[in-house]
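What you see is part of a larger complex, with each chain still in position.
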Amino acid sequence: MADQFTPHPEDKFTFGLWTVGNSGRDPFGHEVRPPLDPVDAVHRLAELGAYGVNFHDDDLVPFGSSTQERESILKRFRQALDDTGMKVPMATTNLFSRPVFKEGAFTANDPDVRRFAVRKTLDAIDLGVELGAQVYVMWGGREGVEADAAKDVRVALDRYKEAVDLCCEHIRERAYDLRIALEPKPNEPRGDMFLPTVGHALAFVNELQWPEMVGLNPEFAHETMSGLNFTHAVAQTLWHGKLFHIDLNAQRIGKYDQDFRFGSEGIRDAFYLVRLLEDSGWDGMRHFDAHAYRTEDADGVWDFARGCMRTYLILKDKAERMRDDPEIQDALRSAKVDELAQPTGPLSAVRAASADEGALAAQGYGHERLDQLVTELLLGVR
Amino acid sequence: MADQFTPHPEDKFTFGLWTVGNSGRDPFGHEVRPPLDPVDAVHRLAELGAYGVNFHDDDLVPFGSSTQERESILKRFRQALDDTGMKVPMATTNLFSRPVFKEGAFTANDPDVRRFAVRKTLDAIDLGVELGAQVYVMWGGREGVEADAAKDVRVALDRYKEAVDLCCEHIRERAYDLRIALEPKPNEPRGDMFLPTVGHALAFVNELQWPEMVGLNPEFAHETMSGLNFTHAVAQTLWHGKLFHIDLNAQRIGKYDQDFRFGSEGIRDAFYLVRLLEDSGWDGMRHFDAHAYRTEDADGVWDFARGCMRTYLILKDKAERMRDDPEIQDALRSAKVDELAQPTGPLSAVRAASADEGALAAQGYGHERLDQLVTELLLGVR
């Protein structure tokens, strides 16, 4: 039954093939769902109103496929895209599943492993571009360490930079229209990972050879694992002009990487995120990097996908209502939210300033009222 | 009883006046120790072998003191410094205790509060420089929010940048030999704080008007609260050339800001940190931003201070032993730690690389052996 929260391609919702294709394996359990044919994924997601799909190289073309197999797979896949109008806005490389990467990929101590990893990435970049991707996500799933003695972090950052620079060089040589988006994560599967948060990755970009080619793909779950405010992280990313892609899902603080359905945990956080994306005029993808609970059969997978998109649209509607709600707008003014845009300086003004500290200290900002109004907006009672 | 782990000024240990002067107040309890005269703090720390002391403006000169009171306090304090040879390498501003800052300081929504905050900082910079400080720490204790609607984070970062730029302008105008070190913290006392980690602050510095004047003051406890690896954070800070100061203490992940005695929690983490600082040739201060447990009387405070320094020196000695231990050095080679320095590129080499993936995947890196050897080094049985 279609309603105002039914998604359409213009909402720019995308899913990874690995998300709806997740078979439910976890550290303590075997697969519970059969493999999903990427072509079926494309058709089902198109029916649900998605805009496109993304993939890791090995998701689409199994590692070690012959050239002929590769072409045959791509032909079928392209056909599905053509039949449905679905796009492939983003691609990425799997640098974490195969045993060769157990000690790292771009930052593996063994130079041959590093070369193998960069080369796999170059191939995957070619594949992604071939299918139309304009964003290339890099998640360094094995870049990290458990036994700190085994890695010199400063040298690892040298190698990390070198690898990203090499990929950029490849992209420039081939004149691809492709930007790279780094995806931070604090831990899991490594004890501690390099570029653990949005902040660390933003800083890292500044040291690259072509920093303008590289931005970020922040993920809700990954920042939340560290207890950081994801909306703040995305806001800072936007402030630096570095939001190139985004991964939406849900997560509880201080737990294993959960990748739950968007909005299923942290509704308030999800709301502020949607509000930020919409208010900032974000015109990129709303990508879901999540998967269905392991309790689900195939039907549950599509309930999951539908739910991600519906919740986004419901929250988007609330963000619009917030702009139109006179009482909330009044509370925002009481909190002087608009006055933050006024300059503090110049220096002469600061030096000359003579404030009545007591009066400034006495004023209340009405955050309880404001926050309660937003809570009631979220709960649908205003 | 002096032994090889007795500190000396050349070890460059410093303490904040607020650390040994901490009176044990906490969110649920009143003060348990009387105020400590800064002059006494200087004398006692000098006796223990410290190099210097640091302070917030209000620690030394109570807020609202008259010019005459200020001069009288400074005269006594200078005398103590002269008598002991103690230095003041760092100073900072208290922008968090007074009610006027309850909604923020540099990022307060009210422009008058922001001007008040910047002006207080300019005065504190003057005071710090007057006493010889070459590093100015900025911890934005109230820069954050609980009710997300009450703050536009992107605009807050504009104001944060403006405030730091204004301070830099002041420093430049007065030709002070002073660098600024930003101190990140994820939360407490605000629900979420801006520049929550070392990474976020490093990225922020790049947007400043005079980025070369501004670096970081990473704190063990603050990164650890988020579950991040503090040694990795410091390594990345060094990698960016931005380690300007450091705050040493101890902390458990995911808890209130504990500021325990250095090395009392996370011994292994403390060891890797000391090793990094020593191996990197860090020639700045080893500053302790910690305080005695609330169970302690005045004697316990000096036990606390002594313990911080001793543990640092014990760990420094172990870092040296690690360099000389043939079995550990052999394990490091087995883990190929030295091979990380080899370049991965150039691009042509990567493209031409043909690795035997199976052989690469089969090799073991010996991290269990390596880590166990380091553990036994730490435990003093090798």
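A and B are the chain letters, set down in written order, and residue numbers restart from 1 in every chain.
Methods note: a residue touches a chain if its C-beta (ideal position, glycine included) is under 8 Å from a C-beta of that chain, and two chains touch if they have at least 3 such contacts.
Keep in mind that this is a model prediction, so the values were computed, not measured.
Undergrad: Assuming the 2 chains shown are copies of one sequence, what number of copies does the full assembly in this structure comprise?
TA: All together, the file's complex is an assembly of 4 copies.
One rule holds for everything that comes next: only the chains that are shown with their structure count from here on.
Undergrad: Taking each chain's centre as its mean C-alpha position, how far apart are chain A and chain B in Å?
TA: Chain centroid spacing, chain A to chain B, equals 31 Å.
Undergrad: Can you list the residues on chain B that touch chain A in the complex?
TA: My answer: residues 98-100, 102-103, 106-107, 109-116, 118-119, 122, 146-159, 162-163, 165-166, 169-170, 173, 186-187, 192, 194-204, 206-207, 225-229, 231-233, 235-236, 238-240, 254, 268, 272, 280, 322, 328, 331-332, 335-337, 339-347, 349-351, 353, 355, 357, 360-363, 365, 367-368, 370-371, 374.
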